[in-house]
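Missing here: one protein chain of the complex. Every other protein chain is in place.
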Amino acid sequence: MVIIMNPDATAENIKAVIEAVQSVGLAAKVMEGTQQKIVGVLGDKTKLGSMAIDAMEGVEQSVAISKSYKLVSREFHPMSSVIDVSGVKIGGDEPVIMAGPCAVESRNQLLEAAEIAAKGGAQFLRGGAYKPRTSPYSFQGLEEEGLKYLDEARSKYGLKIVTEVTEVEAVKPVSDFADLLQIGARNMQNFRLLKEVGRSNRPVMLKRGLAATLDEWLNAAEYIMAEGNQKVIFCERGIRTYETYTRNTLDMSAVPAIKHLSHLPIIVDPSHGTGKWRMIKPMSLAAIAAGADGLIIEMHPNPAKALSDGPQSITPEHYYETMTAISKLAKFLKDEGINPLND
Amino acid sequence: MVIIMNPDATAENIKAVIEAVQSVGLAAKVMEGTQQKIVGVLGDKTKLGSMAIDAMEGVEQSVAISKSYKLVSREFHPMSSVIDVSGVKIGGDEPVIMAGPCAVESRNQLLEAAEIAAKGGAQFLRGGAYKPRTSPYSFQGLEEEGLKYLDEARSKYGLKIVTEVTEVEAVKPVSDFADLLQIGARNMQNFRLLKEVGRSNRPVMLKRGLAATLDEWLNAAEYIMAEGNQKVIFCERGIRTYETYTRNTLDMSAVPAIKHLSHLPIIVDPSHGTGKWRMIKPMSLAAIAAGADGLIIEMHPNPAKALSDGPQSITPEHYYETMTAISKLAKFLKDEGINPLND
Amino acid sequence: MVIIMNPDATAENIKAVIEAVQSVGLAAKVMEGTQQKIVGVLGDKTKLGSMAIDAMEGVEQSVAISKSYKLVSREFHPMSSVIDVSGVKIGGDEPVIMAGPCAVESRNQLLEAAEIAAKGGAQFLRGGAYKPRTSPYSFQGLEEEGLKYLDEARSKYGLKIVTEVTEVEAVKPVSDFADLLQIGARNMQNFRLLKEVGRSNRPVMLKRGLAATLDEWLNAAEYIMAEGNQKVIFCERGIRTYETYTRNTLDMSAVPAIKHLSHLPIIVDPSHGTGKWRMIKPMSLAAIAAGADGLIIEMHPNPAKALSDGPQSITPEHYYETMTAISKLAKFLKDEGINPLND
Partner (left out) sequence: MVIIMNPDATAENIKAVIEAVQSVGLAAKVMEGTQQKIVGVLGDKTKLGSMAIDAMEGVEQSVAISKSYKLVSREFHPMSSVIDVSGVKIGGDEPVIMAGPCAVESRNQLLEAAEIAAKGGAQFLRGGAYKPRTSPYSFQGLEEEGLKYLDEARSKYGLKIVTEVTEVEAVKPVSDFADLLQIGARNMQNFRLLKEVGRSNRPVMLKRGLAATLDEWLNAAEYIMAEGNQKVIFCERGIRTYETYTRNTLDMSAVPAIKHLSHLPIIVDPSHGTGKWRMIKPMSLAAIAAGADGLIIEMHPNPAKALSDGPQSITPEHYYETMTAISKLAKFLKDEGINPLND
């Protein structure tokens, strides 16, 4: 931590700051600038708690330097992690595709979607059984019945299942069943839930919060890893900005950012990221070209009839076309040895 | 709902849209513009689910018209609600002040803070026993021990207690104890938690999410009310924007907006809203002048030693000065009959 | 400037950074943390240009410390400035009110508006003769004809005139005529225009850019002052955020922020700041209570017929009611000696 003093800070102000730092067992060094003095804090800054240096007399601002996450950090773990999810490797050579409807609506709809997902080449079937919805009067999911249909689809089409867990009580039953647990955007800082999935033995896909910074997202993953679960996968799903044409603004730069700051894999959700089915193909290709480890795509046998998130679901025809293009692109990048990241 | 067709939509496209609308029992009316056709949907649009009209051929865009919240709405309940919290009325003639430290740190700190809060004229003591923190390595609160100290402070200084509830399991114990339950910004869309406090018999203060729209916030309150708990108070605590000088951007216009859209009271949190102790006095005065029903202010006997959120806590001296000014301003507005709202 | 090195930066990396700093005549001091080294840069950092320290091997990040604006800064000029505009003092004891229509539409409309503005107690008449509009097909203003009507209204009702200047060529003619030049939000970083008004002898009201940080805004004022014109007044008019209920999010905390960082006055525009006429009264009262030096309010003899920005204009009745409340509030704050700012 670096503490920047006001130009008119007194010697006493500086002495008080140094004593505050030393009172928690840290060392302080003063550096004299031409306009203002700077106090550098040396040692493990977590000792500082959030001791409110900024509120002391004569202090202009303090600047945190070291990162607060560790297990998630690439500094701590320089090699990229490959996460094994029921035999499918995420973060390895091949991008992993998860496809399926936003919500499980009926047995028929899900089995049909699963057949299409598998035929198109996806390794995972997605589908929400519990749906967090803005209004209490919107469709909230089929719950356990939905899980049963997902299980049937898994056996029949050889797909792995990723599904959202929205509350602590559901972690055990959903873990017993799903291959990959999803923490949704609205729960990214539901710390109680993060700890609970951290104690589960299932891999977790952590979606970025609606307005979460990269730093908050990395710290949310740290909550999971600190409880012992090392299998975390990030999922960029768009952030909230002033632009209203798209449902969210897909932050494609999160892909190289996460790859630089963390050893964990990252996949991209172009469906929630844009809210527009027309953008799924271009954003999927872009994500793979940017170095993403996979995609999660909303596809519906009949999007116009979807109970939830229809405008961002693609039809089976667009899905096949998109999958063919993704697959060719991934092969091209691998064959040519093009690594989008410079590291 | 109004469905706007593309200028080049065919008669068949329009027919398909009408049929889709009728298939869920709603009526459709076509209106011909000079450039494009519009289909109006009549009837209870919740029947539509989110049937994905937008994904149908020839559809440019659909625009929702009626609001999805009802119990929260002023249309539904034209008179302003006054919420009784253990005898203190929120939403009535006098602004209600809640003051105290961000986190309960120790018995001494809390009792000292309570004494100051009461002396300054606050009706409520605030103080977090369970703290949701971005990093798993930050101070997480004293938990039950903290609740015990809050209880002691309440008896000793005749204050009501407002404290945050961060997980479903804590709703029962905290409800047994606190006068007012706080749902924090990070949990504004933790729907499971909203339902649980909706089933409690305690009033709830619902903070606005970090990047929540007014509409999402109103719908979150609807989750609580739909479960039977009619005592909900909104708390504006700043939203996330691009500006980094302040910790958040305090959206003062949320006060007249909520007053217009809902019958429920709204208070303002200038401490989290700005993250700067210097701004607490001006933003408190502004909130009262804008028509807020109260304030929640972070005050700490010794902000420079605060374990959490020090830079935004004011000292006892500033607190007394601010309280005197607020109290005079509230009296002035009442005596002069100045109603900031036009309604 | 403080340069933070990577934990794995080599001794050579650090040497290269020090040499780069020294090559432009600045001194460097190395500070050893437990995790990483920090290089402090001493001396006038403007010598550094933007020498791209961040791109050097082993550098994690550089953090600027001293501010880039000087003439605007309160550090440079501790006493608050009172700006005299044709005899009206802005930044003094009394808030200054500017009122009038968004655009000058006709002689009758303007004279009627001026009469109402004066009767309500405003010192300034506002009204755009040149209107910057998003679409080239929207009404663009009456231009010179509009200036003529403003002049007539000034003589007839004893008001000062504030009007926008949107291009370099207009600075001379508008300066010859207006009492106060307005730089609009869209032109806040039109540096050529800022320099031109900096060379004029007319006071300038500088509106905040749609997405401008406080730092950028202060630097924009520095452009004007660096050319010799010391009479600059800030005007907060709302910033662009994700919220769509209001046209912009009025950043009320900009009032204490600017008062803390600069010696120049700041006024508030609740009309553009919210885009809703219902919010003008509460936001006006809030601004005065927060310490603003004045207000600029859109008022129209007949808002429903306004050619531009009707929804945010108030009627004469609301204007009178709002002015009465503002005037009482300002008197109350003065009589009671309540200073919203702690400084």
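Letters are used for the chains, namely A, B and C, taken in the order the chains are written, and counting of residues starts over at 1 for each.
One rule holds in what follows: a residue touches a chain if its C-beta (ideal position, glycine included) is under 8 Å from a C-beta of that chain, and two chains touch if they have at least 3 such contacts.
Predicted model, so just to flag it, every value in this text is computed and none were measured.
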- Among listed residues B:T166, B:T241, B:S262 or B:S313, the absent chain is touched only by B:T241
- Where the complex has a chain not shown, which of C:D8, C:E32 or C:D54 is the residue touching it? C:D54
- Task: Against the chain that's been left off, what residues of subunit B make contact? List them.
- Result: 2, 4, 7-8, 29, 31-36, 38, 40, 42-44, 63, 65-66, 75, 211, 240-242, 244
- Note on the structure: Hidden partner sits against subunit A at residues 211, 213-215, 239, 241-246, 249-253, 255-257, 260, 273-274, 276, 278-279, 281-283, 285-291, 318, 321, 325, 328-329, 332, 336, 338, 340-343
- When the complex is taken as a whole, what residues of subunit C touch the one chain not shown? 20, 46, 49-56, 68-69, 132-139, 166-169, 186-187, 189-192, 210-211, 215-216, 219, 222-223, 226, 240, 277, 303-311, 313
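Please note the rule applied: only the chains that are shown with their structure count from here on.
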- Message: Per-chain Cα mean versus the mean over all protein Cα atoms: which chain has them closest together?
- Response: B
- Note on the structure: Whole-angstrom distance, CA centroid of subunit A to CA centroid of subunit C, is 38
- Out of subunit C, which residues touch more than one other chain, so two or more? 211, 241-242, 244
